[in-house]
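This part shows chain A:
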Amino acid sequence: MLKEGKIRIPSGCAIAAVISREGDRMTGESIVSAMKPMHDRSNGLGGGFAGYGIYPDHKDLYALHLFFDCRDTRKSCEAFLKEHFEVVKGELIPTRKMPEITDEPIIWRYFVTPLRSVLADLQLDEKEFVARTVMKINTEMKGAYVFSSGKNMGTFKAVGFPEDVGRYYRLDEYEGYSWTAHGRYPTNTPGWWGGAHPFTLLDYSVVHNGEISSYDANRRYIEMFGYKCTLQTDTEVITYILDYLIRVQGLTLSEAANVIAAPFWSTIESKTDDYERNKLKYLRTVFPSLLITGPFSIVMGFDGGLMALNDRLKLRSMVVGEKDDKVFIASEEAAIRVMEPDAENIWAPSGGEPVIVTVKEGKF
Partner candidate 1 sequence: MGIEFIYPEFEVVRDRDRCIACRVCERQCSNEVHSYSPVRGVMISDESKCVNCQRCVSLCPTRALKIVKSNCRLRENANWQDETVKEIYKQANSGGVLLSSMGNPKPLPVYWDKILINASQVTNPPIDPLREPMETKVFLGKKPSAVRRDSEGKLDFSISPQIELAMPVMFSAMSYGSISYNAHASLARAATELGILYNTGEGGLHEDFYKYGSNTIVQVASGRFGVHEDYLEAGAAIEIKMGQGAKPGIGGHLPGTKIVGDVSRTRMIPEGSDAISPAPHHDIYSIEDLRQLVYSLKEATEYKKPVIVKVAAVHNIAAIASGIARSGADIIAIDGFRGGPGAAPPRLRDNVGIPIELALASVDQRLRDEGIRNNVSLVAGGSIRSASDVIKAVALGADACYIATAALLALGCHLCRTCQSGKCNWGIATQRPDLVKRLNPDIGSERLINLMSAWRHEIMEIMGGMGINSIEALRGNRLMLRGVGLNEKELGILGISHAGE
Partner candidate 2 sequence: MKRVYVNEEWCLGCRLCEYNCAFANSGLGDMVLALKDRKIFPRIHVEGNDSITFAVSCRHCTDPICQKSCIAGAISKADGVVRIDRSKCVGCLTCVLVCPYGALSPGEDGIMQKCELCLENACGAPACVTGCPNKAIVYEERSDPE
Partner candidate 3 sequence: MKHYVIIGNGTAAVGCIEGIRSVSADGGITVISAENHPVYSRPLISYYLEGKTDLEKMRYRGEGFYEINGCRVIYGRKAVSVNTSGRTVILDDGSSVPYDSLCVAAGSRPFVPPFPGLETVGKKFGFMTMDDALELEKALSEDARVLIVGAGLIGLKCAEGICGRVGSITVCDLADRVLSSILDADCAAIVQDHLEKNGISFLLGDSVDKFCESKAYMKSGKQIDFDVLVLAVGVRANTELVKEAGGKVNRGIIINCRAETDLEDIYAAGDCTEGYDASTGTNRVLAILPNAYMQGYTAGVNMAGGCSVHDRAIPMNSIGFFGLHMMTAGSYEGEMTEEKIPAGIKRLFIKDGILKGFILVGACERAGIYTSLIRDRTPLDTIDLELTKKVATNLIFSQESRRKKFGGIV
């Protein structure tokens, strides 16, 4: 069978997320537990988490998480990194040996910053350079795979059930102001570590439940802008789209949501506010190929916040709840209740209506 990257993999899933508006840091324990009641939404072929604010000591450095298939790959990759970055720190990511998780690759993280001279030479900004480097490693360096590349955040994923993956990566030992989680149910794959969610680029991480029917339209469009969809998963393309819209095109989160889950034309035409109507029409006209159709619920993590979004027909479940300064998002309410039994204001956002939660300015 062809593994991910050679063939497109549709999958159904479970997602969960939590954030503290006050920037209070939470250990990963709670988000790991949240995945337990949704066990049946995964099939053991992938689980993962992203935590934001987890590397306060290295918050100005890009934290690159990498899988290597062998020591030689690591060595040559490290050499490559050192040519382009100042590598402040490189270490194995701590894990727990456990029977539920097997066949693990070599898992390292590096805290790096691009060399000024290299940036100047390439006339690129720092983020663009990091993004391109990630693409380069993932497409050209056989056996090496960057699965996390943001600052003061990190992704942890593996083949296995999500609750096992959480324990494996010892997430109880990290503290972050927001967490996202994913349990995977791919329909036709042997499963490999890189294919698990969250999928990330820079500080954007996406967990996703669904199967988008617009995939190849989106992929072939976004690939025009230097992205390489090596995994052929929905999550990957959604991540790139969001990166492109938000970082490259400078759209706001809600504008980006208006692109990927654009309101129907009839809805747009019924808007009475001129700016709103013109904006929606403009975004649909300019980015038609980034409309995502088919069922999806996603949570995108970014520096200082989360955005949850459903496809415009709301073909996947997703609920949101609150308690004090915390906001919880999950495929099922049960997951929220695990994190916060007293969660309030539980609601199911409408299709295409983004839920954006940010940490108070200066609190992260």
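Candidates were picked such that all candidates are chains of the complex that A comes from, given by their letters.
Methods note: a residue touches a chain if its C-beta (ideal position, glycine included) is under 8 Å from a C-beta of that chain, and two chains touch if they have at least 3 such contacts; residues count from 1.
Note that the structure is a prediction, hence the values are computed from the model and not measured.
**Student:** Using the definition of touch given at the top, pick which of 1, 2 or 3 touches chain A in this complex.
**Tutor:** Looking at which candidate touches chain A, I get 1.
**Student:** Which residues, counting only chain A, touch candidate 1 once they are in their complex?
**Tutor:** 8, 10-12, 187, 210-218, 220-221, 223-225, 249-251, 255, 262, 264-266, 275, 278-279, 281-289, 291-295, 312-313, 315
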